[in-house]
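Sending over a structure as structure tokens; questions will come in a sec.
One protein chain omitted, others in place.
== chain A ==
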Amino acid sequence: MIYLWAFLVGGAICVIGQLLMDVLALTPAHTMSTLVVAGAAADAFGIYDPLVKFAGAGASVPITSFGNSLVHGALTELERDGWIGVVTGIFDVTSAGISAAIVFSFLAALVARPKG
């Protein structure tokens, strides 16, 4: 069942992105930034976590979850370390994604040539 919801919710978030691009004529960069901020806002109101619980990867794979994770990191360390945690905690949860993207992209640039 979680697979079905992952498909439906993940697809729906992508449709929102497509609508931002087509109807509002945003550039891809504007669209992604909007979605990330939307994800951060959703977590601020505590509605993104229930969505992740409900849809699994359908909510944690789209870029909105990046905003969600940034807020999560900030809030977790805010609770633990006080004020300074807002800055020190932001990249806590997203480290895996960003580090993986940097390392793999760098290695790819060493071995591959641009296509097309």
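Heads up, the rule we're going with is that a residue touches a chain if its C-beta (ideal position, glycine included) is under 8 Å from a C-beta of that chain, and two chains touch if they have at least 3 such contacts; residues count from 1.
One rule holds for everything that comes next: contacts and distances are computed from a predicted model.
Per the UniProt record, the absent chain's protein name among "Cytochrome d ubiquinol oxidase subunit II", "Acyl carrier protein", "Stage V sporulation protein AC" or "4Fe-4S dicluster domain-containing protein" is "Stage V sporulation protein AC". Although one chain is not displayed, chain A still touches it through residues 2-3, 6-23, 28-33, 35-37, 39-41, 43-46, 49, 52, 55-58, 60-67, 70-71, 73-80, 83, 85-87, 89-91, 93, 95-98, 100-102, 104-109, 111-116.
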